[in-house]
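Below are the structure tokens for one structure; questions will follow.
Missing here is one protein chain; the remaining ones are kept as they sit in the complex.
Order of writing sets the labels: A and B. Residues in every chain begin at 1.
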Amino acid sequence: MSSADFTLIREATVPRLRRLRGHGLTIVAGLVVLAILLLAVIGPSISPFDPTVADAEPFLPPPNLSAWPGLLWAALSGAGTPVHWFGTDASGLDVFSRVISAPRTDLSIAVLANGFALLIGVPAGLLAGYFRNWGTETLMRVSDVLQSFPVFISAMILVALAGQSTVNIVAALAVLYSPIYVRLMRAEVMTQGARGMVEASRALGSSEVAIAIRHVLPNSLGPTLVQSSVTIGFAILLTAGLSFVGAGVRPPTPEWGLMISNGASGIMLGQWWPSVFPGIAISLTVFSFAALGDVLERAYRS
Amino acid sequence: MASHSRRAARTLLIGLGSLSCLVAGATGAARAADLLLLAEDVPSGLDPDGPSIALPTTQEGMVQMLEPLIDYEPKGPNDSGFVLPDFSKPRGRLLEAWDYDPKALTWTLHLRKGVKSCAGNEFTADDLIYTYGRALSTSGAVPNAWFLLNMGSIKGFTNDVFSTDKAVADAAKKLGDGIKKIDDYTVVVQQTEVNPLYFVNMAVTISQGVFDAKEMQKHATAADPWSHDYANNVNLPSFGAYCLERWVKDSQISYRANPNYYRGKAFYDHVVVKKVPEAANRLVTLRTGQAQMVQGLNAHQYDSLKDAKGVKVEGVLGNEGLFVVMNFKTKPFDNIKLRQAIAYAIPYERIVQVGYSGQAKQWEGVIPSSYPGFVKQAQPYSTDLAKAKALLAEAGFPDGKGLDAYKDAFKLSYVSEKEATLGPVVNAISTALRALNIPVTLDPIPQTQYGDRQIVKKDLGFAVNDQEKPIGVDAGYAMKLFFVSKEAGGINNMMNYANPELDALWVKAKIEGDPAARNKELADMQNILMRDVAWLPVVEFKTQFGLSDKVNGLTWVTDNSPRFYDLKN
Partner (left out) sequence: MLLRYIGRRVAVSIVQLLGLVVVVFFLIRLMPADPVARLVGLNASKEAYAQASHSLGLDQPLLTQFLQYFGLDGRGGGLLEGHLGVSWVTNGSVLTEIGQTLPVTIQLLTLSFIITLLIAVPVGIAGASRPGGAFDRGVFVYGLFGGSQPEFWWGLMFIFVFFFKLGIAPAPLGLVNPMDMPSEPITGFILLDSLLRGEFDVFLDVLWHLALPTLTLVFILSGPIIKMVRQNMVRALGSDFVLYARAAGLRESTVTRYAFRIALAPALTLVGILYGVMLGGAVLVETVFSLGGIGQYAVRAVLAFDYPAIQGVVLVITSISLGIYLVLDLVYAVIDPRVARS
């Protein structure tokens, strides 16, 4: 009996319930991620107010819950003036418009940063996994050092000193997140090196490069995707954190962390809406990405 | 296994619960004569010539312990309880009396007797000589003390101290006969020309405070003869109302009242200033009564305290103002009509309401309106969009056409750390100007970079500034500091304004002996500055503090730091 048969037996003994667990979670997470992706594309176009124009009265609270049905009806039927669904902030900017326009900023930074981290990390990791010489050892040690850099502080330094621009944030995050993928790919190469089909291919005489491209890379896609969704979530959190301390995106660009930071002082005064809504948005978004990552992980494992 | 862990979890929760009950009782309450002030930072150094002198929070520590030569009589509280000084009535602090000889250009200073320092030493002429000697040595990181004496035209305080020729520089750093000790309580100071700024600057404690020389010299070393290291890291020995008790940089500083203080021991024996970076946390702690004073909140937060029980807000329209910098060396800001167009487009009232919760008023001149010699512009700028559009057309940009070529110039810079206060202001300005098709974008930059570009490179094209104020109570001080061209001796002319007409008036006013004539010359200068929109003054805003209801006596000084000595129940 091969190890593949044992795998089959093991799967059969797992209660079926386990596969269905998280079904509801999967749906919710998927919907949220789709919604965020959609907002990243059309958000600023459908917002009732221009997210960067500050001419309303500041600190307007959101309309009473009882008024919502009437206002929704008016909005949908096209009558009536635009409503500040989530109220306004300290400058008089509309919170709702900014919350739905923020995904474009946050998501593009996160996806781009992750993309570049992959571009750097995957080839490096493959090399390090396959060739065990002093060159790759150095690479791993450098990657170690990079990974032990305090991520938040390093990002802050890079952005604060090089200038607050989206490009700099993406670059900083890409550099800081690439060691994760180096390690991941290297580990994948090493684990798969022991797997049945790889051994078989070697026995058949395939070159290491061919094995790398035809077996290891596609098989690593799973863990890479899983890690990507997690990393994207963390990148959003990091961007928000940087903006919170003032080393991130420039105002008045709509960005969730920036909104929380600007509204933080208002919470103590009872003006909760400029901070709470973006906080809920980040919370939901990153959670959904993490949940998605978990779903992908389970899908690729079976 | 699961039940084990559940039991463990329960025990843990009960344990935590009882722990919190125990601890709640252990927190001590403040004693009666204690004051806790929550600030955005605590002093990073205590040396007036040290690297952190430019920080207001550092200045706040120094002024509690340093004693100046003079200050001003208090005028009585304004409607919020803030006591204001009467700038027409200087009074002696370390000086008992002073005589000025206009022909010899000398000041005879009669020092007060019986003044004891924290270390117990008595104030004599030696301390003043030491202080001036230290200033002239420019041995610190920043020649702060020297600067104000140079501005006052004191003999011997020349730019030679910075000469690259070592022999010249060393000679210049030695105190000559510009400062003469007559006896233990009399000193004569020589000026090189008529200049009222020497006297005015005496009141600027953060630059001209007097050291306890004996104590300072105890901590001198061969490498550091003027004890800069000691003053920056350990203590500031002087004759002031408070003595340093404990100082943890970046965390807190605590003071004890000087029992020997010549004006009487302070009411608050023990004052602690704690660094709490989040303004919201400072606010909330004041409201619960666990602190007696807070600073550094934005206007909106102070506003919320007005209705709160047990706390009050005291504010004064002192010398703080917000203005827009438009650099004459950055096109298209050399176009006076464009500058005036922008001046008519600024939404002054909205900024007062949105940015300062009404605790401000439009600034209609270039020096603080509370200063003697302030002159209001005859026809002040106001928010008049029609006039703005007309001037924009006159400037050559009808309806904003052609301004897109200058997109980079219209990046509105401001200090990013001040996002909470300046955010609403810059958003209002940006929105208003964009409505006229002026392509404004926001550009927050860190304080250090802002300072670098403002002061050294002078290349801030378009910026908002709320942290410059003339600390010497004199219109001439402001002129020399901000408006006179660099060639004519201007120090902080951040907009590269160079107007020969203005400079000529300054040459006259600088040495003008007759106060009436001087005021006229300064008034003419102010009108020129407003016409050319050298600065675009937007609002003067209140300097405010949050206090417990029980704390009274807060007095305003031009450096905007509270003096703990003035506070009492």
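Observations on the structure shown:
Note that a residue touches a chain if its C-beta (ideal position, glycine included) is under 8 Å from a C-beta of that chain, and two chains touch if they have at least 3 such contacts.
All values reported here derive from a predicted model rather than from experimental measurement.
When the omitted chain is restored, the residue from B:Thr138, B:Asn258, B:Asn499 or B:Gln526 that touches it is B:Thr138. Looking at A:Tyr177, A:Phe244 or A:Trp273, the residue that reaches the missing chain in the full complex is A:Phe244.
Only one residue in the set B:Gln449, B:Ser485 or B:Asn552 touches the chain that does not appear here, and it is B:Gln449. Against the chain not displayed here, chain B makes contact via residues 1-2, 4-6, 8-9, 12, 19-20, 22-24, 26-28, 30-31, 34, 36, 38, 44-45, 47, 50-54, 138, 141-144, 147, 159, 161-162, 207, 228-229, 232-233, 246, 248-252, 254, 270, 272, 274-278, 280-281, 284-285, 288, 290-291, 417, 446-449, 451-453, 455-456, 491-492. Contact residues of chain A toward the unshown chain are 6, 10, 14-15, 17-18, 21-22, 25, 141-142, 144-145, 147-154, 156-157, 160-163, 233, 237, 240-241, 244-247, 257, 260, 264, 267-268, 275, 279, 282-283, 286-287, 289-291, 294.
Here is the rule we go by: only the chains that are shown with their structure count from here on.
If each chain is reduced to the centroid of its CA atoms, chain A and chain B end up 44 Å from each other.
The residues of chain B lying in touch with chain A in their complex are 278-281, 283-284, 297-298, 300-301, 304, 354, 416-417, 419-420, 423-424, 426-428, 430-431, 434, 442-446.
Within the complex formed with chain B, the chain A residues making contact are 53-55, 58-59, 90-93, 160, 164, 246, 250-252, 261-262, 264-269.
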